[in-house]
Every structure is written in C-alpha cells, then in structure tokens.
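What follows is a structure written as structure tokens; I'll ask about it next.
For this view, one protein chain was removed and the others were kept in their places.
What follows is chain A.
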Amino acid sequence: MNIDKKIADDLVANDISFVTTVPCKQLAGVIEEVEARDEIFHIPSNKEDEGMGLCAGAWMGGKRPAIIMQNTAIGVTINTLATLIQYYRMPLPMLISYRGELREPVACQVEMAVHTKALLAQMNIPTYHFHKQSDVEELDMILKYTFMCNKPVAILTDANFWGGYGDQ
C-alpha cells in the first residue's frame, strides 16, 4: 500500500479541495501527492496559525479544508484553535506528523512530543494516533466524523507509521 496515495485518495473522496501544508520530512510524500491532485488546491503556508486562517476562510467560502503540519505546531496554534476554529465551530482535519515518537532520531523533537497529546486532550480535540500502516484505514471515517461534528480533529502519524527515517 502507498500510504501517501491512500491519504490523498481519502481527502479527494471526502470532497476536501483546499489543503494547506507546512512541511515535515515525514510528510514530504503526501504533500507531493496533494500538490499533484487536480481536485485539490494546495496552498503552502508559512506558519500553521496562518494556515488555519486560510482553512477557516475556505470553509466559509464553501470548500472543505484540511491542514497538514507537524506536531510542534500544536504549540503555535492553541489560540487559533480555541478562538477561531472551535469558537466559531468549524471543521478542520489536521493531519499531523508526530515527531519525537518511537524511531525518532532527533532528541529535541521528543520535547514537544511529550506535550502533544496532553495539549490536544486539554483542548478537547478528538485525537487519533496512526502507529501502524494499517491504521490509515480509519482515515476515511475520521474525515467523515470531522465534517459531521464541525470540530478540529487531530490525526497523529508517527515515524513507525511512515516506515521510519531510513538513513537519517
């Protein structure tokens, strides 16, 4: 299974046509796939809170959005999640590269990894953790759930899910 293609397929199948991204090494393949899809307008953002603003606007304009980002950005976006996405009750699937988990080679990444789930829990954000490749099978249901309840929903995807870092 090519998980990058599978993720992009699920986004398209759920009518998600506006995707903003801030890159992460683990997400390079899925970002490339999103960029290649005609059904998706891909707009890279410079910071994740900016990206959430773009998504909020796109949703009010009638498009289903998604953001692809790294878990370190949870530290950047708490205020935006609380006072924009949640306060105005907007749906936002967040496909998050979960750095600092098993098979992580960079020690500093662990420093935000240990806060990631606690922060998401504190924010009452429904959170799913993809650890094995087969976990991706739930993505379609998670996306449907997100647009059913109009909430931000986090999908944490760790290094083991992506198949490790190779030689890094």
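Keep in mind that, in the parts below, a residue touches a chain if its C-beta (ideal position, glycine included) is under 8 Å from a C-beta of that chain, and two chains touch if they have at least 3 such contacts; residues count from 1.
Quick note on the criterion: contacts and distances are computed from a predicted model.
Asks: For the chain that is missing from this picture, which UniProt protein name fits: "Ferredoxin--NADP+ reductase", "Sulfopyruvate decarboxylase subunit beta", "(4Fe-4S)-binding protein" or "Acetolactate synthase 2 small subunit"?
Replies: Missing chain, UniProt protein name: "Sulfopyruvate decarboxylase subunit beta".
Asks: Please identify which residue in A:V34, A:M52, A:I96 or A:V153 touches the non-displayed chain.
Replies: Once the missing chain is taken into account, the touching residue is A:M52.
Asks: Of A:V12, A:M90 or A:M123, which one is in contact with the hidden chain?
Replies: Candidates A:V12, A:M90 or A:M123; residue touching the omitted chain: A:M90.
Asks: Tell me, which residues in chain A touch the chain that this view leaves out?
Replies: For chain A, the residues touching the absent chain are 18, 41, 43-47, 49-63, 65, 79-80, 82-84, 87-90.
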